[in-house]
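Handing you a structure now.
A single protein chain has been removed from this complex, and every other one stays in its place.
A and B label the chains in the order they appear, each numbered from 1.
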Amino acid sequence: MSVYDAGLLSDIGILLLGALSVYIILATGQLSLGNAGFMGIGAYLTSWLTVVAGLPITAALIVAALVSGAIGVAVGFPALRLKGIYLAMATLGFGEMVRSFFQNFSAMGGSEGFHGMHHVSTGYIWTWAAIVLVLIMLIEASPIWLEIRAVRDDETAAGLVGLNPTEIKVGAFGCGAAVAAIAGGLFAHHHVYIEPGNFSFERSIDFVLAVILGGSTVAPGALAGAVILVVLPEYLRFLADWRFAAFGALLIGMLLVRRQGLLDRALLRFAWPRSRA
Amino acid sequence: MLIQQLVNGLTLGAVYTLIALSFSLVMGILGVLNLAIAELFMLGGYFGFAVLMAQLPLPLALIAGMAGAALVAAIVERIGYQPFRAAPVVTPMLSTLGFSIILQNVATNVWGSDPLQLTDEVLSGRFNIGPVSVSAIQLTVLGVTVLLVALLAFLVQRTSIGRALRAVAENRDVARLLGVPAGRITLIAFMLSGALAGAAGVLIGVHYAAITPYIGVEIGLKAIAVMVVGGTTRIWGALIAGPLMGVVEVMTVAYGGSQIRDFVVYGFMILILLLRPQGLLGGGRSDQGQRV
Partner (left out) sequence: MNSTAPARLKLDHVTKTFGGVHALTDLSLQVAPGQIVGVIGPNGAGKTTTFNVITGAYRATSGSVLLDGHDVTAEPSHRIARAGIMRTFQNIRLFSDMSVWEHLLVAQPHAGSFARRLLPTRFSNPKAIERAEEVLEFFALGDVRNRLARSLPYGLQRKVEMARAVTARPKLLLLDEPVAGMNHDEAETIRSLMLRLRQDGLSILLIEHDMAFVMNLCDHLYVLDFGVLIAQGRPEEIRLNPAVLDAYLGRAA
């Protein structure tokens, strides 16, 4: 495998984690446009832990995930009273606030950025990505996931059968924040340099794009989306300068003809007939 | 110094007002967040610049910016909104996001990612009123904004199109029953909204004498915060929120450093969303995202 291909694979793994962070939150019916903020928190915290505090990378990632998850719960608790567009706007604002915060956070380089991290291998990134993806797919067979689906579908009815919608939504938001932080930590140790601009609105959009294109109703959809976003431009070299326009058009087209995205349960069942749940 | 900053803030606030009105026209009437508005604003600026660079006068540039942006807004409405009328409100938001990605990419390829500079000064001269120095450009920005807002107010409050717009805002189904052609009305709302964003783009371009493809994300997105502060379900909240947020931002830059301004602006928006979802000056009726 060439260095170039390894780089692409790493990009896919990191984007997969970011997309999954959006997917978990979307499963409860909430769209977050600010997951780059949690990614930034994860990136800066992990980098500080390995470079300044001297922690091993795995421990640093776990700590960052826990801290970001806690921040997610703290933010989610008031924010999840908002729904739909209003939540989307609030999360967008949150993401931009985090970016702006790191721009001023001179202890970590401010707008100059931060470096000194050790490079991690593609295999390491994919170990994390695979663990998180498999974990989520396992959870999709659990009672918790049924509860999440019930809350997404009809919060009132879910409450009246004894489910606590707030707890479920805030919990999912916290999990999404934790996964985004892992994506951030790995991003920082893959590129060995980070700056606040890495974690802007556009990054949040990449995550959302991957989920919507790949399939927003099944976890492997995030994988499909991440592959599409990273690999497609490689095959569409003639589009080089126009790839973002192509993605935008792809997004609109997908919403028009197949709103659930490329993969859905029916397609997965068709592909692997024996694995029907 | 303070008053000088106030004037600078009002100039930025005027541009915010126009973009926020653009957002809230669509949001207030259709309950949809058109994320492409940020890029319509940027496009308007480029259209205006094209006219100015052809040595044509500023009013023509304004018209070009408004008409161009309105035309693109019409395309956004037909492809990005109409097919999703019955879908959950987040879906048309995502499709307009698709348009915003496309438009930014197109602008980068057509005009380059470096800032486009105005070589000739469009308007020169400054007026000194006491200790305050106001440039002709600032006066133009403020004047044009007031004029456009007045025009919009007339259109919405006094004409039959305006009545139809307000009817659709009240209740789309009822409006249709009463014979209001809802499909055409949403198209008009999108185009009006686009024209406002386009005008704002020309004004900001002339004010900075430069424009980049990223100005939509840098300034246009922040107008969402302005709209929220003004109240998402009331169109005219932007008239107060725009100048207010412009002044807040300029003051933050002047006394706190330019880096924290986004933090302050978006923080303000989140506070309003959580504490006063009806907007800073909205009535007592709590409308906590119930459109959704």
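Going forward, contacts are C-beta pairs under 8 Å (C-beta built on N, C-alpha and C of every residue); 3 or more make two chains touch, one makes a residue touch a chain.
Nothing here was measured: the structure is a model prediction, and the numbers come from that model.
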Chains in view that touch the one left out, judged over the entire complex:
A
Using the touch definition from the top, which of A:144, A:236 or A:271 touches the missing chain?
A:144
Positions on chain A contacted by the hidden chain, ascending:
138-139, 141-144, 146-147, 149-150, 153-154, 156-165
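We take it that only the chains that are shown with their structure count from here on.
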Quick check on the complex: what are the chain A residues that touch chain B?
31, 78-79, 81-90, 92-94, 96-97, 99-101, 103-104, 110-111, 200-202, 205, 208-209, 212, 241-245, 247-252, 255-256, 259
Over in the complex, which chain B residues touch chain A? Could you list them?
27, 31-33, 79-80, 83-84, 87-91, 93-95, 97-102, 104-106, 108-109, 217, 221, 224-225, 228, 232, 257, 259-263, 266-267, 269-270, 273-274, 277, 288-289, 291-292
